[in-house]
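Remarks on the structure that follows.
Right, chain A next:
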Amino acid sequence: MKKEIQFEHVKKSYGDTEVVKDLNFTIKEGERLILLGPSGCGKSTILRMIAGLENITDGNLYMNGEKMNHVPSGLRNVSMVFQNYALYPHMTVKQNIVYGLKVQKLPKQEMENRLNSVMEILQLRGLEDRLPKSLSGGQRQRVALARATVKRSDFFLLDEPLSNLDAQLRESARKELVKIHEMFNQTIVYVTHDQIEAMTFADRIALMYNGELQMLDTPDNVYHRPANVFTAKFIGSPSANILEADYRNGWVHTGNQAFEVNDSWKEHMNKQSFDDILFGIRPEHLELSTSPMSNGLEGRIKYIENLGKSCSIYLEADGQEMIAVSENGSWKQGQSVYVRPQSDRIHFFNKATEKSLGHPAERTETNQTIEERRVLV
Partner candidate 1 sequence: MKRYLQALSILALIIFLAACNSEGSASTGNGEKTVIEYWHVNAETQGGKTVTQLVEDFNQQSDTVEVVAKYNPDMYKGLMQNLQAEAAAGNSPAVVQVGWSFLNYFSDNFHYVSPQTVIDEHFPDDKTFLQDKFLPNVMDLAKNGDGEQVGIPYSLSSPVLYINRDLLREAGLDENGPKTWEEVKEFSEVIKEKTGKYGFYMQEPADNWATQALLESNGARFITDGKATFASDEGIEAYQLLRDMVVEDETALHIGWDQGIQSFIDGSVAMAYTTIAQRSNIQSNAQFDAAAVRSPGWEGKDVRLPAGGAMLSITAEEEDQQKAAWEFMRYLYSVESMAEWTKGTGYVPPRNDVAEAENGLKTFLEENEMMSAAIEQMDGVVPWASFPGDSGLEAEQLLLDLRDQILGGSISVEEGLKSTEEEINELLQ
Partner candidate 2 sequence: MKINRTAEVTWHIIFFAAVILLIFPIVYALGMSFKPLEDAYNNVLNIVPFQSTLENYITLFDTLPVLRITLNTFVIATVATIFKVVTAFLAAYAFVYFDFRGKNILYFVLISTIFIPFTVTMIPNYLIVSEMGLLDTVWGVILPQLADAVGIFLIRQSMKNIPLSLIEVARLDNTGHWKIMKDIVLPLVRPAVTSIGIWFFISTWNEFVWPVLIMKTTDNYTLPLALQMFISVEGGTNFTVAMAVSVVTMIVPLALYLTFQKYIIGTFTSSGIK
């Protein structure tokens, strides 16, 4: 049986409030799936339903091909890392890690082996007899990870496991997670609201909003081909520019200005039917210049945010706000500037449904395979 998790019309509601609406998707064996979304979007609820900590209001959940709706947590072969780590405060590091194994009556030798190996991997040597309260945040996180790892379960669930760590620790913790996954190849479901974590760690991202799945795809596709306005805006920082616009005969009109799209876009757009559209472009895909450009829009700099390596430049064009990014530090507030969207990086959305109108077929960016990505991380 494949170590898959399959949602079939899964719903979850508390009283009248639906927190998860009609969920349909499959998490593949050995995959690192990230559940991403702002707080309150239902991502943790999904994780907890997989763990069996929440009942499923409607629909079916399959794991390993078996229906799991009413299987108690303990029989689902999952391990979980909680945001607050949930370490038993009265047990030492070692007791914390082996407690679950003891409950499962694992042979002593096997227990020792597993303990030793995980202590090694997660660099917990020397901390065996400490109580959680005497550990640093990073150490606690590693103990929680170790406790989940020793179980060697098929499914590995993580609920914002890194959110209580500072930036540096996060990076190293991420590497440890990857290491663990490479060793045991569990199916990982990982909840976070941090898109960088998502982009770097995920095989696929499931982006949630308001209890609904917005998009489920590889990080590349989520970034480059957002399925809707929400995805476009949520992924990427600064957030994508979304402007009200008209599309007429190859020209995109924003207020009094307009620019022309390239031929493949024209061809693509001709096949779509729509009334009003929204035009989207990421700040990093805007070319910025002091002198007029063809297909450029004129605007005025309102505010500059210096990020060191680059600056975010807040502009106003035709009464709409836009953000651009530049590595050039010589911009001045109040200056008149011209911006030009890179024409193969633009997005169009149906204004009413906020759904993407799609992209021309011959997009240039490479679509990495999961294996390729993993080598890079």
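The candidate set was assembled so that all candidates are chains of the complex that A comes from, given by their letters.
Just so we're on the same page, a residue touches a chain if its C-beta (ideal position, glycine included) is under 8 Å from a C-beta of that chain, and two chains touch if they have at least 3 such contacts; residues count from 1.
As the structure is a prediction and not an experimental result, all values here were calculated from the model.
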Checklist line | Complex partner of chain A (touching, any copy) among 1 or 2 | finding: 2
Notebook entry, point to check: In the complex formed with candidate 2, which residues of chain A make contact?
Noted result: 51-53, 72-76, 78-80, 82-84, 86, 88-90, 99-100, 103-104, 147, 151
